[in-house]
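Structure provided below as structure tokens; questions to follow.
After this line comes subunit A, so read on.
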Amino acid sequence: MSATTIPDYGTLGERAAAGLKPKGLSDEQKIAKAKEAFLAGMTADMATYLESCIHCGMCAEACHFYISTGDAKYTPIYKTEPLKKVYRRELSSMRLFNRITTRDITVQDLEDWKELAYDSCTQCGRCSLLCPMGIHIQSMIQVVRNGLAAAGLAPAELQAVSDEQKDKGSILGAGSDKLREVVERVRAKGVDVPLDKEKADVLVLSSALDFLNDESVLEATAKVMNKLGVNWTIRSDGFESANFGALSGDRVAQKRISKRIIDAALASGAKKVIVAECGHAYPVLRWEAATNYGKELPFEILSVAEYFGQELKAGRLKLKKAGNGASHVTFHDPCKLGRMGGSFSEARDILNALGVKLTEMESHGRTNLCCGGGGGVSMLKSALPLRQKAFELKRQEVERTGAPTVVTACNTCFQTLEAGKAWLNWDKDIVNLVQLVSDNLA
Partner candidate 1 sequence: MSGLSGIGVKVESGAAAPDEIYANTLPLLHEIRHALARLVESGEPTVIDIQSIPMGPGDMNRLMDALGEGEVRAEFEALGKTVIRESRYGGVWIIEHLNGSGGVAGRFIEITWVPSLLQAQREDVEAGLEALADALAAAGN
Partner candidate 2 sequence: MAASKTVGDVLRAHGVSRRGFMKFCAATASMMALPPSMVSTVAAAIENARRPSVIWLPFQECTGCTEAITRSHTPTLEGLIFDSISLDYHHTLMAASGQRAEDAMMQAMEENYGNYLLLVDGSIPTEEFESHSCTNGHTHLSMLKDAATGAAAIVSVGTCAAYGGIPKANPNPTKARSVQDLITDKPIINVPGCPPVPTVLTGVLAHYLVFGTIPELDPYGRPMAFFGQNIHDRCYRRPFYERGQFAETFDDEGAKKGYCLYKLGCKGPITYNACATVRWNEGTSWPVQSGHGCLGCSEPDFWDKGSFYRPLSAAYWGDARTVGIGAAAGAAAGLAAAALARGKQKKAQQEEKA
């Protein structure tokens, strides 16, 4: 069983933030940049959402941060207030009138909304399922992040990593050199890793977040891939699943980071790209990359869980029944994979094939409650107390299932659940799906 494999994200974030150079924008420039990013993000869909809000406040009751704190400011739609204001004043058909009734945004507003758009939003999208008007609040908050990032107001932790990844391709100093080193370690254990094969059918991605401390996740993935016997590779010029551009809200960085993977996949002629167990990476690549790239892509993008699930269904992946002592489990749907990604059944098929007893939490599948770590929040030291409160909701739902083991398929969720164990002295076992599969190959 993989114990905590990497240091706490918060510590990593803090370390990274120390190296961030401020952009040195004046107040006017900050506001102008933020507005520009807001306007750029206001598509027809966004405009419809912005027009539709009836200020009913129901979205609050979907948000784990509001439910756990009862603090009104964590109402999801309130987190989009600067965006709403700019829309009302600049783009709405009522803009001439609205300029009289709606105050312009100030730098103070932007500063104040940093906490709301980053610390208290994991981009889990649950509010977007509840809103009676059908407002996609999650996507609006992402535009708020875009604006804050453009104004240089993204949290230093996220901005620093985002800049690093944009410019160097590495995360927290871990780049292709680190990958080669880890691959060597895995190979030393007798597991073959086809690094930098020129051509391959399947391109497997990894993440520095997975192998910063140890090689177990990469090893587990390689084991399963080898067992499947497909022509696969992992490329040192495009292996990083995580996209800190998306997390920080820096759209330029997001595009450039996605493009790196697309270029690698195109170069290798891969038919499938397998995204590592990294929450946001999946929707960013699967649902945004091609549009940002500007062309349809000639390959499929799948999450590890999704890929394994498909192979299982096709009969190519064979698993031992009930291994690893995990006989009774509950499954924590990673928001980014499930609600924001559309992958629910694959992980459950795998658990079913393993013969474990699965007890679902009350909120599961598309209505799953977030663990509180997604959307880059786990990198933010300032968000720690909030995360701990929100985690309590998750804990209660897990407790009610009576299952001693929580399986998940996202590194961030895994880390958050592990951290929760530490905070609460919790006796649950946290397992990630890749590990479970690799340990139970038949």
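A word on the picks: all candidates are chains of the complex that A comes from, given by their letters.
In this section, a contact is a pair of C-beta atoms (placed from the backbone, for glycine too) under 8 Å apart; a residue touches a chain by one contact, two chains touch by 3 or more; residues count from 1.
Source: prediction; values computed, not measured.
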Candidate from this complex that touches subunit A, chosen among 1 or 2: 2
Residues of subunit A that touch candidate 2 when the two form their complex: 35-40, 42, 47, 90-91, 93, 150, 251-252
